[in-house]
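Take this structure first; my questions come after.
With one protein chain removed, the remaining protein chains of the complex are shown where they sit.
Up next, subunit A:
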Amino acid sequence: MPRIPFGDWVNDSVEWLRTHMDWLFDFIKTVFQNMWDGFYDVLSAPEPLLMAGIFAVIAFWLRGLLGGVLAFAGFAFIVSLELWDNAMMTLSLVLVSTVVALVIAVPVGIWAARSKTVSGIVRPVLDLMQTLPAMIYLIPALLFFRMGAPAGIVATIVFALAPGVRMTELGIRQVDKELVEAADAFGTTPRNTLFRVQLPLALPTIMAGVNQVIMLGLSMAALTGMVGTPGLGADVNAAIGQLDVGLGAEAGISIVILAIYLDRVTSGLGGQVSPLGRRALAKLRAAQGLNVWNYRPRPVVAMAGVVALALVAGGMGIFGDGDSDSESVADAKNVGQGKEVKIGYIPWDEGVASTFLWKEALEQRGFKVTTSQLEAGPLYTSLAQGDIDFQTDSWLPTTHASYWKKYGKDLEDLGSWFGPTSLELTVPAYMKDIDSLEDLKGKGGTFDGKITGIETSAGMMGLLKDKVLDAYGLKKEYKVVDGSTPAMLAELKSAYAKKEPIVTTLWSPHWAYSDFKLKKLKDPKGAWGKGDGVHTLARKGFSKENPQVGKWLKNFKMSEKQLTSLEAEINKAGKGKQQEAVRTWLKQNPGVLDKMAPLPKNAGGDENKRPLKAAYFAWDENIAVTNLWKRVLEKRGYKMELTPADVGPAYTGLAQGDLDLNLDAWLPTAQKSYWDKNKANLKDLGSWYSPTSLEVAVPSYVKGVKSLEDLKGKGDKFNGKIIGIEPGTGVMQALKDKVLPGYGLEGEYEIAAGSTPAMLSELKTAYAKKEPIAVLLWSPHWAYNEYDLTKLKDPKGGFGKGNTIRTLSSKDFPQQYPQLTKWLKNFKMTEPQLASLENEINKAGKNNEPKAVDAWLKKNPGFEEKMTAVQ
């Protein structure tokens, strides 16, 4: 019998259609996508509970009070499962499919009812459409319409069309022939016969068909997740891929709720739409009389309710919209500028982990990232067609060799980021005596002659059947059972629990090795071949269009430790929270992000080209914070010149525009006079530290001195000296003019003016010798970290109110440096952070500030990211 290459013919014709009819498919795709978007926009616009209310009113109208209450409860349940958006996507898909299916089905049904020939042709086509396994539509749908909603809609339409046509035809044929003849006998035109007699009478049957269409559409919608259609189907697909019973149940029950709702509502609608149905309802109402349970609002009332709720929803939408569009990425990191990147993944752990890692990384870099979970076959197809930009889970050169062979010409290999991997047959550790593939021989009876495999499409299955079994002479004894990865894992799990013998195909890395005690069977003959690397594959042309991302991906590497810890984190977080898990993991692994996606030198756009002049005072907190910013900004391509200055000149320089920035404005008190003089030409970028205080401090070993008042009469002890800082600063003024007179200390103490470093070195020396000393100090200050000091209380308020440390800039600065302005405005430090940074810088010594900052940043992971956060 010659092989009929039927499959090849189909392939060829599909290929031909793809090349020649592309415009048509594109058109259909656009139409469906827009319809779907429209439905989804409407359904998802209101608050979920409000929308549930709208659904409930409709149910109330069509099914009575109980229907309304149950509908609300069901939809509220979906809301509480946090599946609302997905449910609305699925609902949109079903509605679009139903509308389109009916637009096709009803006319075809009418035509078939009127013509025996058409009926004869249509019937087998419908049979084909209904009986062909539904998954099979998905393949061409994917090829023609690419990933996403349109493919799902098309597959759903094809699947759901049949009952629409059949029921329409049946409904019309069922109409009493005498009635049609009567219409004819009175001279009715065929058109009017259809619209006045046949359709109204066929309507109950047609509505039953509509109901069927919706139900089939919904059942298909669950499958469409396989082609990347968003919605509950995607959840179902994910649940299958991850063997996640919980997610499966949640998505499943949501689909059931939708199904029941749609079923009841459409059958109720059937009663309302057809004249006969309305009569039956009226009769029922008359028979039962009025009571709460069977009361149904008139259509007008129901419509009014729906409109009212919709208006409320609309109003809330308008008012709630205000703060939702500030989602722009900080310029410095905004490499992506909102460019869309689509990542596809197979729900294998390493694929999930690396995909969501990249999702987070790229989003931080300003890209808009969408991920779709797919089976291996559709994934490669979509990638080759360019529907997906890249995927990170390609096992090459061995396991996915067949895909590479088929699609390689349309793909870019961006290299391996993990490896080597291995493929193997695995038995539980309790299987004694079986350590190698050779040991399997003669043990067929123990294992029932079965090797539990995974998807037939997986490369390793071919390898197993064609090479491995032959190499060890196991072909006759063992049968490879095809199935799926989840099924294999489920088998393994249940066999493991019962301690039954089982041998499965498995690969490393795999979490099963950490969950179960398993033995990888040795492969002395090397039949499995060398280990694969896990490669990142992109669609052809991706790295040309996205050189930056391409480079990042090419340089991407992960160690086994990193990968397994990330996988563990993701598993811990549970479904739907992959990205949060990635964020947690990134916090624990600082620097990974910058290594994965280093920012180009010019990341900040234009504003970093102009050198930034920052004035700083020789005070510790100012040195620390200025150096911190210098270091962080330099990493982002800025140039920053630091100008030491005194307070007065600094304010003048800023006001005149000679200087750009100062991070150490103590306001409202300490530098009040300068601020008042120059404030017209300055910009206040807000406080990054508060509250501050000025005080006199003594080491805590000086007993009995807790307050400024306690200093009185102890002048001898302190050599009659309070160690001050630079003369002319606000603190010194306050000390001299207000504090000393205020506490009656003028005669007893004199203020030793000098410099901050001098004061600190005095403190250090005295502290070491445990000598009494009183110094002028302020908070924040690292000295409090380093030494055990007592801040003397100032009950009379001689030092004035606490200041905040603010950032001041020249007037034009916010326009010149919009991004930096944002960052500075959001900048905050706590006392321990600032103190520890000051400490670090002091320890490192002069000219080693950048190193000190780096060291400190390492100890404070995430701080730098927060400073230059993408908001």
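Quick notes on this structure:
In this section, contacts are C-beta pairs under 8 Å (C-beta built on N, C-alpha and C of every residue); 3 or more make two chains touch, one makes a residue touch a chain; residues count from 1.
Here is the rule we go by: contacts and distances are computed from a predicted model.
Chosen from "Glycine betaine/L-proline ABC transporter ATP-binding protein", "Cytochrome c oxidase subunit 3", "Radical SAM-linked protein" or "Aspartate carbamoyltransferase", the protein name that UniProt gives for the omitted chain reads "Glycine betaine/L-proline ABC transporter ATP-binding protein".
Among the residues A:Ala52, A:Met167, A:Val197 or A:Leu735, only A:Val197 touches the chain that is left out of the figure.
Note on the undisplayed chain: of the listed residues A:Asp12, A:Asp37, A:Asp127 or A:Glu181, the one touching it is A:Glu181.
Annotation for subunit A: contacts to the undisplayed chain at residues 176, 178-179, 181-189, 192, 197, 200-201, 274-276, 279.
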